[in-house]
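Removed: one protein chain of the complex. Kept in place: all other protein chains.
On to subunit A.
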Amino acid sequence: MADDGSASNRRDPIKSSVGNVAGQRRRQQAVTVAKERRELLVRAKRLCRVGTNGDVEDALVENEMMVDEEQPILEAQASKSVEELKSAVQYQGKGAMQKRVTALRELRRLLSKSEFPPVEAALRAGAIPLLVQCLSFGSPDEQLLESAWCLTNIAAGKPEETKALLPALPLLIAHLGEKSSAPVAEQCAWAIGNVAGEGEDLRNVLLSQGALPPLARMIFPDKGSTVRTAAWALSNLIKGPESKAAAQLVKIDGILDAILRHLKKTDEETATEIAWIIVYLSALSDIATSMLLKGGILQLLIDRLATSSSLQLLIPVLRSLGNFVAVDPKAVLTILIREQNTEESIIGVLAKCLRSEHRVLKKEAAWVLSNIAAGSIEHKRMIHSTEVMPLLLRILSTSPFDIRKEVAYVLGNLCVESAEGDRKPGIIQEHLVSIVSGGCLRGFIELVRSPDIEAARLGLQFIELVLRGMPNGEGPKLVEGEDGIDAMERFQFHENEELRVMANSLVDKYFGEDYGIDE
């Protein structure tokens, strides 16, 4: 460290005394003994269960068989199958094509089998060069399809197994083109999607080899499984964190039209993959964001939210919506004003998500709402006047922590004017009074007690609003009534200085010596 004090090297002398080390060793031993006793106790309880349940032994044996015995068999079969493929590839005589396809199909079957396909064994036996060879131009469709399928399953394995596909990528990309048959192109897209899903390095390789344009063009048709698979692969390819792939995608003629068209009309499964593309585009590309907004995407997203009940679809749609709201709150306002309180209004669909049982959905919806609530006074009024309010208040007292925290952001934002400069934000008293009377204070004080610093700060900020902003100075009494003083006093010696100062100064200011005198 750049502090004073010489850093001269000095080590422990070889000649030392026994006292200190021995004491430490003895205390360490006491802790170890306690640990061993705990483990013994726990193990005894675990074993005793096995004894009382006769069938466990059987299950155990069965399971071991699957793992210990069946796995080696599978691996041996895979190696053998690759050997057969090798001889099939070398064979030039009559029926050579059929021989190759048969060998490929056998290998594909093995690689699709069981939860733990013998990918490693296949790779060790040298499958990749053979599969690449089978992908060569002019090969029959069936052969191309089977090889791409094998590669797809290999790419679904562990990272280093996925990486093994590198030599095959140029040909897989080549077969994406319009000259290929749809099933072949789709299978290749699938393999590429797996590779792209592995990580940024491989995504960069794919991009540099030109995988993006042909994949993008595959989603132009109106329907079909090819569109879905290609959209999925495409979303994997552009997912960032670097934005250059997203930027490249936007530049492809007609792509945004295709996206908007699919979002409007296509089936839910395809729409799900398309929505993921939108998630990444809206997060990574400003151009895409503004062009999609111009194309009316908000309404399309809201319509999907209103009509679908598929969780898989709702999550990316909701996240996209949040991305757009965060970028351009004004656009939302126009929608808010146009369609207040109908089922299709943005608040309506968010309320629907908040009501859902699914945690991710709830959390995302609250996040979107908090973005809206951070907007202008009109935004705040709009939210405040809708059905979503009682919902938010209920969530604040009943939901898991992370959702409560998001909801707290919404409620807090509703009570204050948007911050300008350094001064304390002005309070929107009407909102504050109605929210407090809705019983939210306890929820916020709960947050103050949370170990999460951010949540605690949120709670404290809200308490400050209540203390400062409730009419007739009834704030302090309300806070005290919900044990708020106790909650704040916990911060008296808190290590986080900001929270400590905030809590202490609130207690001093509102519950100082004069507090309660006039009662």
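Definition applied: a residue touches a chain if its C-beta (ideal position, glycine included) is under 8 Å from a C-beta of that chain, and two chains touch if they have at least 3 such contacts; residues count from 1.
By our rule, contacts and distances are computed from a predicted model.
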item: Which of "Importin-beta N-terminal domain", "rRNA adenine N(6)-methyltransferase", "EF-hand domain-containing protein" or "DNA-directed RNA polymerases I and III subunit RPAC2" matches, in UniProt, the chain that is not displayed; value: "Importin-beta N-terminal domain"
item: Selected from A:V42, A:L311 or A:I377 as touching the chain missing from the view; value: A:V42
item: Of A:E178, A:D253, A:E357 or A:E495, the one touching the omitted chain in the full complex; value: A:E495
item: Absent chain, residues of subunit A that touch it; value: 1-3, 7-15, 17-20, 22-23, 26-27, 30-31, 33-34, 37-38, 41-42, 45-46, 49-50, 53, 55-56, 59-60, 62-64, 67, 115-116, 401, 449-452, 490, 493-498, 501
